[in-house]
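Every protein chain but one is kept in place in this view of the complex.
The chains carry the letters A and B, assigned in the order they are written, with residues numbered from 1 in each.
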Amino acid sequence: MISIKHSAVLESLRHKKPLVHHITNYVTVNDCANITLSIGASPVMSHAWEEVEEMVSHADALVLNIGTLDHYQEKSMLLAGHAANSRDIPVIVDPVGTGATRYRTDFMSRLIGELQISVIKGNAGEIGTLAGADARVRGVDAGNVRGDLITIAQDFALETGISIAISGAMDIVSDGSKVLIVENGHSMMGRISGTGCMATSIIGSFAAVHRDMAEASAISLAAFGIAGERAAACCSAPGSFKTALFDHLALLTPEELARNAKIRTA
Amino acid sequence: MISIKHSAVLESLRHKKPLVHHITNYVTVNDCANITLSIGASPVMSHAWEEVEEMVSHADALVLNIGTLDHYQEKSMLLAGHAANSRDIPVIVDPVGTGATRYRTDFMSRLIGELQISVIKGNAGEIGTLAGADARVRGVDAGNVRGDLITIAQDFALETGISIAISGAMDIVSDGSKVLIVENGHSMMGRISGTGCMATSIIGSFAAVHRDMAEASAISLAAFGIAGERAAACCSAPGSFKTALFDHLALLTPEELARNAKIRTA
Partner (left out) sequence: MISIKHSAVLESLRHKKPLVHHITNYVTVNDCANITLSIGASPVMSHAWEEVEEMVSHADALVLNIGTLDHYQEKSMLLAGHAANSRDIPVIVDPVGTGATRYRTDFMSRLIGELQISVIKGNAGEIGTLAGADARVRGVDAGNVRGDLITIAQDFALETGISIAISGAMDIVSDGSKVLIVENGHSMMGRISGTGCMATSIIGSFAAVHRDMAEASAISLAAFGIAGERAAACCSAPGSFKTALFDHLALLTPEELARNAKIRTA
């Protein structure tokens, strides 16, 4: 289902080792750093107003994750985002918990209004909330959304010019014109903290080396999903599964990615 | 020693998957998230003044952990605590490092004065300090306390109306009337960071589904202790022990909990 070109993107990532600047939550930040290294990129975390723009000047992509957003981070993200836009590097946003509180939903609206965002990757409840669908979100779980997710993704991408990735048992990615469906992954990935955040870090890593944001997102979700499938094959409990997840993403070869990725157009 | 009713509480927890809101330290926050998932509940972390009350409105329990307390978190905890009280969901407090600095001890006094707390879970030095016993605490370790810990727990619970859990080689839990002793666990649990914090997250998870706070605490410490015993059986070094600890808590069945819990009344 995946063409050879997609596996070449992984080769390119590992060759270029892009620097992925994160402003992210303090719950899963270590997982984000390690998953970025596992796929072959280099992470850097920095949020101080005094330096965040200068740090972005070295980066190849910027990941903004609002998992533990606060007043200080709001400005950090805006400063970094504008710096990224002025350098024309991709900005990937994870709207963790959007819909659970008004604060997060409002800040996401502000980010979308003020920055040029390349990709928003969230679960159904988060993206549904942003897209104005009838969504119910509690905490940071997926929540419930009425309506067809493919339509929601495509329409919202078309409206905003942002590539939209909805993670779930079946991942949906759209840039407004094409829709890509990714059917890799394993339910164990929902039994540990941070897989959503890690997926976004991987998207940041691929987006740094591949111009087509929907393709970069789909390849990322496929690669991570394959690692999850392999980790689940060895490990049915969360501690050892998590360890294996990092292992299998690092061990994944471009050829294995090409052979096992289940990406199709909708 | 444990009655069938106690194992039914674990079934109930896994069925209801309660949302446990944490305001906690940045050292062990990821462990708290993952241990909450391992026992079968759902964690959410949020501290921004703008949203913390709204996030609590979705939660089934609130965990406050002062491991890296600062001025910002003080207000976050008070806002969240009042919101939890108004919704009548349990508030579980881990007084990490109380006694090591005046700042922590004073803030704990304030929390106890202003909020209705359901459970305080600490080590001997922390609880001893709060209870006014002759305690010496250095850093975040257990410290030394003069006096009988059972009496300290029971008297302090009686005085405050809060269930008190003192963790140690032998855990002591009291709500002022009954005293429960838990004799599960393994010394390896003291060789990794965060087991104290994780225990508190587990208590938050059980307290969300079981009204009797002393029982909920004792069941939590038994379940975690059994996982520790099993992890120690396979792994005598801290890295692999920690991985196994998450595994064995997730794998623990209600029947195994009932069979292996060593809970008795004092």
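One rule holds in what follows: a residue touches a chain if its C-beta (ideal position, glycine included) is under 8 Å from a C-beta of that chain, and two chains touch if they have at least 3 such contacts.
If you're wondering where the values come from, they're calculated on a predicted model, not measured in any experiment.
Taking the complete complex into account, A:L245 is the one of A:I166, A:V179 or A:L245 that touches the chain left out.
The chain not shown here is touched by just one of A:A48, A:A233 or A:A266, and that residue is A:A48.
Only one of the listed residues, A:H15, A:H58, A:R102 or A:R259, touches the absent chain: A:H58.
Contact with the undisplayed chain is limited, among B:S12, B:N85, B:T151 or B:S240, to B:S240.
Listed here are the chain A residues that touch the chain not shown: 19, 21, 26, 29-30, 33-34, 37-38, 42-51, 54-55, 58-59, 72, 242-248, 250-251. In the full complex, chain B touches the hidden chain at residues 25-28, 30-31, 67-71, 97, 100-104, 138-141, 191-194, 237-240, 242-243.
The criterion applied here is as follows: only the chains that are shown with their structure count from here on.
Taking the mean of the C-alpha atoms as each chain's centre, chain A and chain B sit 33 Å apart.
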